[in-house]
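First up is the structure itself, then whatever we jot down about it.
Of the protein chains in this complex, one is absent; all others appear in place.
For chain A:
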Amino acid sequence: MSSRRKTILKVIILGDSGVGKTSLMQQFINGKFSQQYKATIGADFLPKELNIDDKQVTMQIWDTAGQERFQSLGVAFYRGSDCCVLVFDVTNTKSFENLQSWRDEFLIQANIKDPDNFPFVVIGNKIDVEENKRMVSSKKAQALCASLGNIPYFETSAKEAVNVEQAFDVVARCALQQEESLEYSDDYTDAVNIHVDGDNSSCGC
């Protein structure tokens, strides 16, 4: 019988308003793209069962509101995060420029003990647009990610389901590594939660 207690990986998605956070989450979890999303207010999350190297985990993806004003709410739900996904829109320079402030804000609000080793993943979304509309080049984005401590970088289209699966696979691995690195002395359920597998990480963060 498989391990009865499942690992929960908590992942927060941040980024400017309208970059496609909800769409990415929906594409990953439900495999569909809708034209009917509303601007997110407050925070909500969706769970997804994943199998990473034969280990069953539940990824809990938290979707957030993009307007800066609502950042201070983060305190209420960033706590206990295992990975943070920073999203920008490749057609919107400003959303790219704001990545760093999203990251800094997250580290403060989530009260991360060891900021240097906390896993982030950057996603440049909307690569389905025509080339002439694209404002942020891959090179530029990769350079920023390298400078922020070799953050893994993905380019996706939530609309056309390009690279979304791959990006979240790395998100999950990063989160799992983070989760397992934390000393866990939880409750009685830990008695049946024996992590037999040693190094199963293939995450580049």
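Definition applied: contacts are C-beta pairs under 8 Å (C-beta built on N, C-alpha and C of every residue); 3 or more make two chains touch, one makes a residue touch a chain; residues count from 1.
In this text, contacts and distances are computed from a predicted model.
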{"item": "Identity of the absent chain, which is to be given by its UniProt protein name, from \"Ribonuclease\", \"Ubiquitin-related modifier 1\", \"GTPase-activating protein GYP7\" or \"Exosome component 7\"", "value": "\"GTPase-activating protein GYP7\""}
{"item": "Among A:Ile112, A:Met135 or A:Leu148, residue touching the chain not depicted", "value": "A:Met135"}
{"item": "Of A:Gln60, A:Gln109 or A:Gln178, the one touching the omitted chain in the full complex", "value": "A:Gln60"}
{"item": "Residues in chain A touching the chain absent from view", "value": "4-6, 8, 17-18, 20, 23, 35-39, 41-45, 47, 49, 58, 60, 65-70, 72-73, 76-77, 89, 91-92, 94, 126, 129, 133, 135, 159, 188-189, 191-192"}
